[in-house]
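One structure is given here, and the rest of the page talks about it.
Each chain you see keeps its place in the complex, though not every chain is here.
Letters are used for the chains, namely A, B and C, taken in the order the chains are written, and counting of residues starts over at 1 for each.
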Amino acid sequence: MRTPVLVINYKNYRQGYGDSGIRIAEYAKKISEQYDVEIIVMPPFTEIRSIINVGVPVYAQHADPLGYGASTGSIPLEALKDIGVRGVVVNHSEKRVDLRFIAKVIELSKKLGLETLVCAEDINVAKMIALLEPEAIALEPPELIGSGRAVSKAKPEIITEGVQAVKSINSKVKVLAGAGITNYEDVAKAIELGSEGVLVASAIMIAEKPDKVIEEMVKALKK
Amino acid sequence: MRTPVLVINYKNYRQGYGDSGIRIAEYAKKISEQYDVEIIVMPPFTEIRSIINVGVPVYAQHADPLGYGASTGSIPLEALKDIGVRGVVVNHSEKRVDLRFIAKVIELSKKLGLETLVCAEDINVAKMIALLEPEAIALEPPELIGSGRAVSKAKPEIITEGVQAVKSINSKVKVLAGAGITNYEDVAKAIELGSEGVLVASAIMIAEKPDKVIEEMVKALKK
Amino acid sequence: MRTPVLVINYKNYRQGYGDSGIRIAEYAKKISEQYDVEIIVMPPFTEIRSIINVGVPVYAQHADPLGYGASTGSIPLEALKDIGVRGVVVNHSEKRVDLRFIAKVIELSKKLGLETLVCAEDINVAKMIALLEPEAIALEPPELIGSGRAVSKAKPEIITEGVQAVKSINSKVKVLAGAGITNYEDVAKAIELGSEGVLVASAIMIAEKPDKVIEEMVKALKK
């Protein structure tokens, strides 16, 4: 993961499926190239193959620490790797898992050459995850997710203290900020506070002009 | 679901991904048409779109009782419907869920016009599920799954008693048998014992010639 | 369980521990004898032995389907039986369990000669539980628990439909009503709607004069 980075969580918004999901990935690709800023997209599982075809880096929204074989209804890391994702997200506030599960996902991802972005709801959890050395941790206070109130404004201390806490455990782990991030200013503030990128969902996914929002956020990252 | 039926669970076998997964779906389609017997396939989530393109009926391996919106890492029924699946499986032994979850999946599936195939590990559970009126219940004693010992031979009474128990609650609910079913004889026996179809995974998925196994099983269903 | 019945859930209110918990059990015993109405109390685990000494019938607030042996931090049915409880409650809204777990608790309780009172949050769940033939089912809409708005007034149809649904599955299973029941009138109404008893917590436990509330409710049961 190259930083500063914009990670776009498609969630299961209708706009993330089918043609409109592909269009958003195409915007991401174009703007990423134009500004030379890393943009990663997280489409729903059924859309992963078509989004990868766009040529933008893809993270899965969740994954199970499994290889191929006799499992049903799960998302094996090994299959994701072969399909071409670059990484996986685990422990999103809408898909919480036990920290032991996170440990297994990180361990197998490293073997397979996949990156891991692990969400953390508070600083205690972020520190515990940092010990496991994922590629990156996203600090997301659950009460701000989808709130329209940006973490970088409503709880700036989460970012400053979180960055410090994670780096004190392992300085190589990147720290992103998420929850409620809506515009240029929210992103700029998040970077100013020490984060190395942002995780954004609704502000882009349900925007009338998602390309404008992406571009605005990328400019804030570049500043 | 037309009965008798063969349901092929791709699980997460390597053979179920990419071109070989498509090939198995093509076999299913051809043999289904040739013998006029219903064959349903259950591919992994990332493969659903390409398998639907083959023109064979598809069930998802699991689903969440959700519409589009702010959820991450889950499998919303509403999106599956729009993508074109015909139904969903829930409570597979490798993806157990609470019975309340099953109730919600069945309820929303009915609203959306999706079929539901619910796995049951014993007769008590099968009866409770029958009250919820899914399209079908698959009786699968967990200890026989993947064992190569067919439920229809190793535990025939599970099928006879299970069929009777489910039908006594709701005669419209179809009953399939699964676990360890490997060949013509296992399928024939399952039908003879009163089931209306079979759920098969490894016997087809890791076969050298999956088309031969599918054809053999379909012949047994037709008998 | 003799009906009509008053079941007092001590929950973990401070008043349910130590001397004040014993006093409430003594009130229950006295009023039960005076009016010849069954009253059952559900103390916290650590208080079970001292409350049993009072001579009032005791149900545990939860139990695990286990015998004696190598388990830690759980509540084995077999030990509860030997200690002298008459029954156990499972699936309270504050201690939800999977329906499979309920099936196991009911099965082992029958073997041991313990009664089971199973809480149900809606009519679907109540019907599924009725198939398992517990001693009794308590209908408790979660949104009314602790609300002060009695189920018998706010959602009377839950009781009438619930009683009918459970009895249509198994007429021997008793049906109690719970959630928000506060006074004489709430209890009288619950009985009038067809329930065979009530499950009450805060109205008694945090009352200034719990004996008065118990007596009032017992009069309503007797009416």
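In this text, contacts are C-beta pairs under 8 Å (C-beta built on N, C-alpha and C of every residue); 3 or more make two chains touch, one makes a residue touch a chain.
Computed from a predicted model, the values in this text were never measured in an experiment.
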item: Given 3 visible subunits, total identical subunits the whole complex contains; value: 4
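Everything that follows uses one rule, which is that only the chains that are shown with their structure count from here on.
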item: Arrangement of touching chains [line / ring / star / complete / other]; value: line
item: Rounded Å distance between chain A and chain B, as computed from the means of their C-alpha atoms; value: 34
item: Between chain C and chain B, distance of the C-alpha-averaged centres to the nearest whole Å; value: 40
item: Distance between the centres, which are taken as Cα means, of chain C and chain A, whole angstrom; value: 47
item: Touching two or more other chains - residues of chain B; value: none
item: Chain A residues touching chain B - in the complex, by the definition given at the top; value: 9, 11-14, 17-18, 42, 44-50, 61-62, 66, 68-76, 79-80, 82-83, 89, 92-95, 146, 201-202
item: For the chain B and chain C complex, residues of the former touching the latter; value: 98-100, 103, 121, 124-125, 127-128, 131-132
